[in-house]
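The complex is shown incomplete by one protein chain, all other protein chains being positioned as in the whole.
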Amino acid sequence: MSTEQETQLTATRYRRYVYVWLSLIVLTSLTVSVARLHLTHYAILIAILIATTKAGIVVTFFMHLKNEPLILKLMLFVALLAFTLIALLTFSDVWYR
Amino acid sequence: MIARENSQDSGSFYEESGRYRGLLSWLFTTDHKRIGILYLISVLSFFAAGVVLGLLMRLNLIDPGRFISERTYNSLFTVHGVIQIFLFIIPAIPTTLGNFFLPLLIGARDVAFPRINLLSWWLFILGGLIVVLSVFTGGGAPDTGWTFYAPYSIRTTSNVSLALFGVFILGFSSILTGLNFVTTIHRLRAPGMKWFRMPLFVWSLYATAWTQILATPILAIAVLLLVLERMFGIGFFDPTKGGDPILFEHLFWIYSHPAVYIMILPAMGVVTEIFPVFARKTVFGYKAIAFSSLAIAFFGYLVWGHHMFTSGMSDTSRIIFSLITFLVAVPSGVKVFNWIATLYKGSIEVYSPLLFSLTFIFLFSIGGLTGLINGTLSLNLYIHGTYFIVAHFHYTMFGGAGFGFFAGLHYWFPKMFGRMYNERAAKTACFIMFIGFNLLYFSMFVLGLQGMPRRYFQYLPQFRTNHIISTIGSWIFVAGLLIMFGNLIWSLRKGKKAPNNPWGGKTLEWQTSSPPPRENFEEIPVITHGPYKFD
Partner (left out) sequence: MEKTETVHAVHARDIEGAKMGMWVFLFTEMLLFGGLFLLYSVYRSKYTADFHRSAAELDIVLGTMNTVILLTSSLTMVLSISALRKGHRGLSSLFQGMTILLAIIFLVNKYFEWSAHIHQGIYPDSPVLLAMKRGDIIFFSLYFVMTGIHGLHVLIGAGVIAGTLVFTTQGKLGPDNFVMLENTGLYWHFVDIIWIYLFPLFYLIV
């Protein structure tokens, strides 16, 4: 997409950004409410899931990744993959000692 | 026409063209070629300091305690490691040859972010100065080993925090270089230079840059936390506060293993450029070499635990790390095979760049094969922490990356400085260095298998002979180094003027003048074929 086209699109997005923000607020209240349920075992998993959804929304819409070229999305994937693998290998030590 | 005193032709990048004059025109330059030269001077200065420290260590080891105290010895090996690793071998090829030649090789006028490039160099100097300062201030030079393991690094009164702060800054210098190179390679290739028409040195710099980006931040957090530990007692790595010292080792090696690939990948890229030129033959297996660079970077990211086999990690993880360590040797082997196949049935002329590259293959192969021995879990338990390891990493880091750097210096010297060096002196130096290197380090393999521990100030009598051989090797090696650098430095002024393309290379840097003009090319070329067309 050319820079001019992008300018047009991002420029008309005020309302859409507010909707995105609203969804983030909703997810925040969701995560706080779920925490009140004290689910112990699943608490952290659900919290991380909701947090990741929020992060994904910020990346996709606020950080404009949705409209960026594929290469940036690939790079983000590589960086996330790197971190995931590091974490998994570290846990292969910590969990099995 | 005013005859210029120095060798540089009118129109080369050495001529002043900007706002600043004299020294300032260098210190505030945004020209990647000048920045490469600045780095070259800095990196080689630190290398010299590191070599001196190494010589002092070897001096102690022919007669422990006669010249050097125990405390001093601990600091010697610590500072030797910090300087040679963070201030020489990690930055060397990317910041000197990489900075100078990346834009030229892809047909660009500069890197993507020239001012950030300058910032990288300033941070390098700042970090280096802080490390040097840590040697002479506070509680004395750090004595923890360059690995700064907790809890000793928390408790020691030596100047660990300042040294770590220096390392932190150096990390940012490295990150910014990586960031610059990735963006440059993606955005600034000449028209027609598709990914698979790039020179293979560029591929190696690309893989290296990603490693710099993805691994260095972990080092940054590891050393930052260690400094916070020393200053505020936070306890992450302190068992008395619930912390785990092995977690420091994890964070440290998550960077420091990929770091060795930051060292070796560019060196492999350099020799990959040299072989086709001196065999007058295109590279065998271009894609295999390109992909193996990426594979080495990827797998190299996942093997760090092999530095920690005896630390107390779980058996599960040790087996996994050992397995992946074996896997990472495969792409390296692929490269060696391709280099040999490139030479096979080529029209070979043994100039010094080729001689250094052949030496590289020999020394790196020894290092690489002994790496497989180290990676074998059962054997590692026996040789971890011995001189076997010391020999292994000197063969790979110094015999490999170091000699790759020397090969690149000789190959590209005419382009960078517009002069030829004395070929016979270069070959003599290489030969002497080869002899000295093997005496210096092969003896260490023997010592290690016999049980001599590393970082020990003194030793049992049975190890004496090999230590003497090693120290004599160090003197012979340094003699070769002096001849090599003496030759290059002398040639800066007195060497014959170099033509644009003394070696008959086919990559883009040889199509511009020696040295290149400020803007690299009169006109940006349009690329229509791959980089090693030799028929």
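Labels A and B are assigned to the chains in the order they are written; within every chain, residues are numbered from 1.
Just so we're on the same page, a residue touches a chain if its C-beta (ideal position, glycine included) is under 8 Å from a C-beta of that chain, and two chains touch if they have at least 3 such contacts.
Note that this is a predicted model, so its numbers are computed, not measured.
Note that of B:Asp110, B:Asp143, B:Glu249 or B:Glu273, the residue touching the chain absent from this view is B:Asp110. For the chain missing from the display, the contacting residue among B:Ser25, B:Thr72 or B:Thr183 is B:Thr183, taking the whole complex into account. Mapped onto chain B, contacts with the missing chain fall at residues 17, 109-110, 112-114, 116, 175, 178-180, 182-183, 186-188, 213-218, 220-222, 225, 228, 232-236, 241-244, 247, 251, 254, 519. One chain of the complex is left out; on chain A, the residues touching it are 3, 7, 10-11, 13-14, 17-18, 20-21, 24-25, 28, 31-32, 35, 38, 40, 43-44, 47-48, 50-51, 54-55, 58-59, 61-64, 68-69, 71-72, 75-76, 79-80, 82-83, 86-87, 90-91, 94-95.
Keep this in mind: only the chains that are shown with their structure count from here on.
Against chain A, the residues of chain B that register as touching in their complex are 186, 210, 214, 218, 246, 250, 254, 301-302, 304-305, 312-317, 320-321.
Considering their complex, residues 71, 78-79, 82, 85-86, 89-90, 92-97 of chain A touch chain B.
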